[in-house]
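I'd like to ask you about the structure that follows.
The complex appears here minus one protein chain, its other protein chains still in place.
Should a chain be cited, it is by its letter among A, B and C, assigned in written order, with residues numbered from 1 in that chain.
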Amino acid sequence: MNYQKILEEIKKEIKPLFKDGKVADYIPALKRVKPTHFAMSLQLFNGATYSVGEENCKFSIQSISKVFTYAMALPIYKKEIYKRINHEPSGNPFNSLVQLEYENGIPRNPFINAGAIVITDMLESVYKGKTFSKILEYIKEVSDNNEIDYDKEVALSESQFGFRNIALVNMMKSFTNISNDTTKVMDIYFKQCSISMSTKELSRAVLYLANHGVDPITKKRFLNESQAKRLNSLMLTCGHYDASGDFAFRVGLPGKSGVGGGIVAIVPNLMSICVWSPKLNDKGNSLVGTKALELFTTKTRLSIF
Amino acid sequence: MNYQKILEEIKKEIKPLFKDGKVADYIPALKRVKPTHFAMSLQLFNGATYSVGEENCKFSIQSISKVFTYAMALPIYKKEIYKRINHEPSGNPFNSLVQLEYENGIPRNPFINAGAIVITDMLESVYKGKTFSKILEYIKEVSDNNEIDYDKEVALSESQFGFRNIALVNMMKSFTNISNDTTKVMDIYFKQCSISMSTKELSRAVLYLANHGVDPITKKRFLNESQAKRLNSLMLTCGHYDASGDFAFRVGLPGKSGVGGGIVAIVPNLMSICVWSPKLNDKGNSLVGTKALELFTTKTRLSIF
Amino acid sequence: MNYQKILEEIKKEIKPLFKDGKVADYIPALKRVKPTHFAMSLQLFNGATYSVGEENCKFSIQSISKVFTYAMALPIYKKEIYKRINHEPSGNPFNSLVQLEYENGIPRNPFINAGAIVITDMLESVYKGKTFSKILEYIKEVSDNNEIDYDKEVALSESQFGFRNIALVNMMKSFTNISNDTTKVMDIYFKQCSISMSTKELSRAVLYLANHGVDPITKKRFLNESQAKRLNSLMLTCGHYDASGDFAFRVGLPGKSGVGGGIVAIVPNLMSICVWSPKLNDKGNSLVGTKALELFTTKTRLSIF
Partner (left out) sequence: MNYQKILEEIKKEIKPLFKDGKVADYIPALKRVKPTHFAMSLQLFNGATYSVGEENCKFSIQSISKVFTYAMALPIYKKEIYKRINHEPSGNPFNSLVQLEYENGIPRNPFINAGAIVITDMLESVYKGKTFSKILEYIKEVSDNNEIDYDKEVALSESQFGFRNIALVNMMKSFTNISNDTTKVMDIYFKQCSISMSTKELSRAVLYLANHGVDPITKKRFLNESQAKRLNSLMLTCGHYDASGDFAFRVGLPGKSGVGGGIVAIVPNLMSICVWSPKLNDKGNSLVGTKALELFTTKTRLSIF
């Protein structure tokens, strides 16, 4: 298939959509981003890559970081993880406290904020004070790339305006589902959300998820097969908040979005993808990014359904 | 692959599980069924079939009927369907009124009871008084089998004890999301839940869903590609109530379960499957059936992830 | 105190408010009523009565009927009543299903619809088929007045459009908190809501509640002291749906409103009051009626606070 041609077509076809959607504005540091950014990158098992748009422009990965922290925690905690987080879609916005209260502080899944905060807490129980540098290290390793860092300004802005996330962590602490100091956990969490990567880097970083847990280029194993299957099925059912069902239908690939406008997606046994465009739809996912992925699976017939 | 051998292995391996779970007892007519029934059937595109257990024993298809009525309504109503039903996982039990109230009478998806009742109402608006016979006719056609009927005793029992479903339909009527007389709609709904089929018949009946909407044997088209993709993605994200995420991980196939103990599943481009065993797990899905399907995708590596 | 003069003043002062509010329109039979009706009646222990406006004009008592059915059930069931209904304010609209579901079919109090339906069911378990005529008989007796009946057209309209109430009764039935046939119970309930009375009749009918359960004129005892206290405290904390706190502050008297625009209120040890005006505020209580009562307690300083 001529992937480069397909990407160029997509770039043309999504243009009319730039007028729609809205850049995330819950923190000042995010709302300054130019709304018409666009980039899309494919990463194949043989090392080939294809891109359109600003493939090297770094953006805030935000909730895409949840994929990496979950992938770190899964081999350490194994089934223990299920005692502290469920693995079902939530049917509620990503930062809802309601369900958390009815379910006694147990988050619905690791991809809503509450669940990701519990994962960060679990990592902190292992890495005691070194968690954030371990997270960065992990992402560098799966990316085979040492040039990855976080944006201090975004992290500061998150910590100054992240009242709802602070509410979540304190509520879970009241249910004893947070083991470490809440301020420490949130400091790590806000930093992990502020990691900056380009579509080229992110598509490379999730390639091992398309290959049952093994990076097909470096041959390093990061997850066993069952764990990789868990992560992929979780991305399909819970990767896009309350639009996960819609994404599964339109795109038909396991994926994870972030409010920075990025989306990663996996074509099992074939490739990984990352698309970025900052304006979000009303469910909080990249509007142009979702459409670009939909065009991609329509054109390539690579939907898993 | 030696499918028959795999089925025989599964039959052996699931035996220890018959002591667990609980037959559905919400209506008297269902709780009389023998708890140790088991059958599993595969239907391939070339017409080949493989079965173990009581492949010809008929059981109440219950919520599996939702797949057929949704498949009937989709080509008639097309995008109109989204005005009356959402398509996202629910994060609540299949018969919850809470979400329905907060979302103004719009069900979360067509596979929870409220959503399926709206679909039945939509069909009744088209078939005016002939809806149930049209449903039966449709199932006979997709099954290529004239010997399908419903169980009058089960239907009567449903209508006598289905108070929560009657609550659902009246609540939606109060939000004007039901167009026809509530008693008529429920009469059809209770009958469609009471249709009796064997695993052999059901696996045949959903074969077209594995082939983009076209029955690969009779070559008849029932859905266009996009509609078939919608149905398959819906089965994956919403097919098993509040255990849909778990089913996606363990089995990794689009599927739909019913409280009668049946589960249908689809291997895209390859085959359709039906398994039956009446005892349910605490989420209301066949306990042995779920395990049998998990063993099947583990042994065959046919999970879509 | 010159009660007649006070009533005349009130009548003048409420005039500018007739432009606000909205007549109940959930059933066709109610929305036809003229929006500018107004009447207010006081009934003293010595038999003296004072009225302004259309004191003999009959209107639909609607939820005020809940006071009478509860007063009938309390001496029969005594503490048994608490097993099937709580007695706390609800913090939710009068017809909410949410709280009912979370509290397993046990209504918050006897003055929300669900609670009143349970009371009707409890009466039907005693009066088997004669419940509605017993309710009418009871109201005639406490009113010392044989000329009270229900409006057949309103009752029919209720039964044709009362989908949410039918949802409530079926939901409670699914939790086994309804003993009799749901259709029978609702037939009685819709009729009791359709009873027609004037402010003069209603103020007379609740006089015994101001006198610890004994009609001060006929000397008949209907409730013991503790039961009368229960009813009065219930009217104060739960008598006006989600505006009960506001009514307690503004008016400061135990009272009960109905969507027909009527409100009854009690000045303990002194008198009973009824006011009527059909336009409702956004919480479903008579807008002019509430103001009239507020003016009354301000002028007379008869608030219990």
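Going forward, a residue touches a chain if its C-beta (ideal position, glycine included) is under 8 Å from a C-beta of that chain, and two chains touch if they have at least 3 such contacts.
Here the structure is a predicted model, which means the values were calculated and not measured.
For the chain that does not appear, the touching partners among the shown chains are A, C. Within the complete assembly, A:N170 is the residue of A:T36, A:N170, A:T218 or A:N269 that touches the hidden chain. Annotation: of C:N165, C:T199 or C:S244, C:S244 touches the absent chain (contact as defined above). Taking the complete complex into account, C:N232 is the one of C:N180, C:N232, C:S257 or C:N281 that touches the chain left out.
When the omitted chain is restored, the residue from C:K11, C:K31, C:H87 or C:K299 that touches it is C:H87.
With the whole complex as reference, residues 86-92, 99, 108-109, 228-230, 232-234, 236-238, 242-246, 248-249, 252, 254, 268, 303-305 of chain C touch the missing chain.
Where chain A meets the omitted chain, the residues involved are 96-98, 101-102, 163-164, 166-168, 170-171, 173-174, 182.
The definition used in the following text is that only the chains that are shown with their structure count from here on.
Ranked by how close its mean Cα position lies to the mean of all protein Cα atoms, the top chain is B. Homomeric contact chain B/chain C is classed as same-residue, with over half of its interface positions used by both copies.
Remark: chain A and chain B have CA centroids separated by 32 Å (rounded to whole angstrom). If you average the Cα atoms of chain A and of chain C, the two centres end up 55 Å apart.
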